[in-house]
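The complex appears here without one of its protein chains, the remainder shown in place.
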Amino acid sequence: MIQGRPGSSPGRPRRPVPDCESDPMTIAAKGKGAPVKTAPLLRYRLDLKASPYLYIAPFFALFAVFGIFPLAYTAWVSTHEWSLLSDERVFVGFGNYETLLTDPYFWNALGNTLSILLLATVPQLFAALFLAHLLTTRLRGQTFWRMGMLLPNVASVVAVAVIFSTMFGRDFGLINWVLESLGAGRIDWQTGKASSHVAIAVMIAWKWTGYNALIYLAAMQAVPREVYEAAHLDGASRLQQLFSVTVPMIRPTIVFTVIVSTIYGLQIFAEPQLFGGGGTNGITGGASRQFQTLTLYLYEHGFNRGFQFGYASAVAWTMFAVIVIVALLNYVFIRRIRSS
Amino acid sequence: MKTSRPSRAALAVVAAAALVAGSAAACSGEDDGTITLSVGLFGDFGFGPLYEEYSKLNPEIKFEERIAEFSDHHTNLTTHLATGSGAADIEAVEVGFVSQYTAQPDRFHNLLDLGADELEGQWLDWKWQQALSADGESLIGLGTDVGGMAMCYRTDLFEAAGLPTERDAVSALWAESWDDYVAVGHQYAEATDGAYFFESSGNMFRAMVEQAPEGVYDRDNELIVESNPAISEAWDLSVEAIEAGMSNRLGAWTPEWNAGFNEGTFATIICPAWMTSYIETNAPDASGLWDIATVPGGAGNMGGSHLVLPEQGDHPEEAYAFIEWLTAPEQQLKVFEATGNFPSTPSLYEDEALTGLTKAYFNEAPVGEIFTAAAQAVQPQYQGPLQGDVLATIGQGLGRIEDGSQTPEEAWAQVLNDLESFK
Partner (left out) sequence: MTSQDLAPTPVEPPADSRRSGRTALPGRPDRRARARMRALREQPGRLAYLTLVAVLFFSGFPIYYSVVVASRDNSALASIPPPVVPGANLIENVQRVFDTVPFGAALVNSLIVSGIVTVSVVFFSTLAGFAFAKLQFKGTKVLLLGVIATMMVPMQLGVIPLYMLMIELEWTDTLWAVIAPALVSAFGVFFMTQYLRGAMPGSLIESARMDGASTFRIFWQIVMPAARPAAVVLGVLTFLNSWNDYFWPLIVLSSPDTYTVQVALSTLSGGYVTDQSLVLTGTALATLPLLAVFALLGKYMISGIMQGAVKG
């Protein structure tokens, strides 16, 4: 499972060929007692130059076929008025984009998406960091705790939806029941803008906190113990160690999780849709569109009302632009933190 | 594919490139002369035994059933129709989607050419017309079941509110019109200090519109939401009911909605034939508490399906022969007996097996009689291409009034504004 089979890889081992004596140019082996390598310099150079491209080639080759083609195609489609329900297509240039940018519902969806993103991602990443930190301690039953983190990921979306919409129910929901027992009033989670965003953020955080914790954990395990030793000698507490030692050491991984959470967070779809009850309210994110996200907006036009493939493609490309901008902002922000 | 695709060449290049990686072949072999018809449904239609029966009569025909979830099924079907591949030989289409497909009759085999032209009288007139293209030249599907409407009500809640509980007396309360129904709602609210009379206003609005001679589209596929008096009447009455606090604001199929049947949080709900079995299985504790009266305004339909033959299917004759047999009264009766899906062929409406049906759960209510009358009284109404979406958009407007986020005027203005993008 872990080790790929070498035979299946296009990057076949380019071993130095020891018996190739005809080539006078050989690398001088420097290691004492190490087997003398007599690889031809040319081959060595080729290996050095070509290998990296060979190694990234499978990704780009497969992506070119199954990723880029569909994308390029939708870019072309986005300049047309094109419904899946009819065979007519009319070229409209940037007309779809114009309509889109002047549609208040698009901006509404953008605002909702960013709001849910913030609510879900920030607490989730901090919690994950903290959890991963806990998991590096000498726990009894480590396997158990670590596997436990992934439990929410095992559940299928359908199960999550049914359970959470039950728990957030207005009249009979577990959460309102608890709130009422505590003397606080009931909350109509779905109707309010803020409350619906919180509920959806909880669903997202529930599912992905443990996942991110495991990613952090893997990175933390690679931090050399000696660094901690030094910090320990300096008298840093566990929590101080987390922020002064661990976080800087696993920064690449943190950058990774922030960017990935942002990218995927901007594409949230299943949670709000199912929270809305699956039907029309699911697609529009409530009667007032109070929790319609960008992807739901895309879905509303592309796979529901009229199946407007052209318009929805324009939405997809606009979304892409939005995600790029947000990810860039994010990156700049993280760099700022690093330099300060 | 009939569609012109400028990108076909590009597609072929990419495809060829990908083929270098390897290829896999998948074919449904028909080497022994048998034909396998695929049937795409949403949920179990109870066709299982009928496939067997048909295969016995026609040994060369075999079946493969493909079931998907309701909305997935229709989304997939649209995708497969648009791309010209992947649809089953026979597909089920729910009434909410059928008008969207009759607007593109080229994508289906015209059943009038396959022999259906001689069978028109077999179905309820309105059921037949639902599957007819706007120009009346092509028929894309044959009707299976219909969802004649009735009104389910809680006898215990009615009694507590001092209302009659016997079903004929209840039917009489609102026999004349929906105005009477809302009047009873006022009475109920007063007697119970504001308990909910129905589960959501969207359903009520929809039922009223379904009963009108014209709905949201005219025959030229123009939206007439703004000009149709039936719609503004239905809207105003719904608003009146909302403002009186009659709606429990429950979305269909949500857990809260489910609970409402058992807990009795609302007193009435519009129920088509298929919903009675749902209430029965989901509110077992409320047995004997629900009863069935007639719906105000006399009739109306909610739900029901057609079987269509996508043009991409390779066996139109065989598929047609099968669905003609399957939707014949004889078979519809068998389906009804197995599943409770109500037949769309009026010749059965004199059949004692149908009309004599009662349901113990609903105090032995004569459901056969009630739903037969409801189905017969439905008037055909023209359904435009985005019928379901238009009604849903209006329903959301009512939803915004219900949850207090908009005044009725604001909600109506937004509905009209939203509908602009449907044109």
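A and B are the chain letters, set down in written order, and residue numbers restart from 1 in every chain.
Convention: a contact is a pair of C-beta atoms (placed from the backbone, for glycine too) under 8 Å apart; a residue touches a chain by one contact, two chains touch by 3 or more.
Predicted model, so just to flag it, every value in this text is computed and none were measured.
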(request) Write down which of A:109, A:129, A:201 or A:319 is the residue touching the left-out chain. (result) A:319
(message) List every residue of subunit A that touches the chain not included in the displayed model.
(response) 1-6, 8-9, 11-16, 27, 29-31, 34, 37, 39, 47-49, 51-53, 55-56, 58-60, 62-63, 65-67, 69-71, 73-74, 77, 84, 131, 134, 136-139, 142-143, 145-160, 162-164, 166-167, 169, 171-172, 174, 177, 206, 210-211, 214-215, 217-219, 221-222, 224-226, 228-229, 232, 238, 249-253, 255-256, 259-260, 263-264, 267, 269, 294-295, 298-299, 302-303, 309, 312-313, 316, 319-320, 323-324, 327
(message) Touching the absent chain: which residues on subunit B qualify?
(response) 11-12, 14-15, 18-19, 21-26, 28, 38, 40-45, 64-70, 72, 76, 79-80, 82-86, 88, 94, 147, 253, 255-256, 258-259, 261-263, 274-275, 277-278, 281-285, 303, 339, 341
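Please note the rule applied: only the chains that are shown with their structure count from here on.
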(message) Roughly how far is subunit A from subunit B, centre to centre by C-alpha average, rounded to an integer in Å?
(response) 39
(request) Can you check the complex and tell me which residues of subunit A touch subunit B? (result) 64-66, 69, 73, 76, 84-87, 162, 165-166, 169-173, 188, 191, 277-281, 284, 287-288, 290, 303-307, 309
(message) Which stretch or stretches of subunit B touch subunit A in the complex?
(response) 2-3, 7, 10-11, 14, 17-18, 71, 75, 78-79, 81-82, 100, 103-104, 106, 251-256, 259, 263, 265, 385-386, 389, 392-393, 395-397, 399-400, 402-406, 422
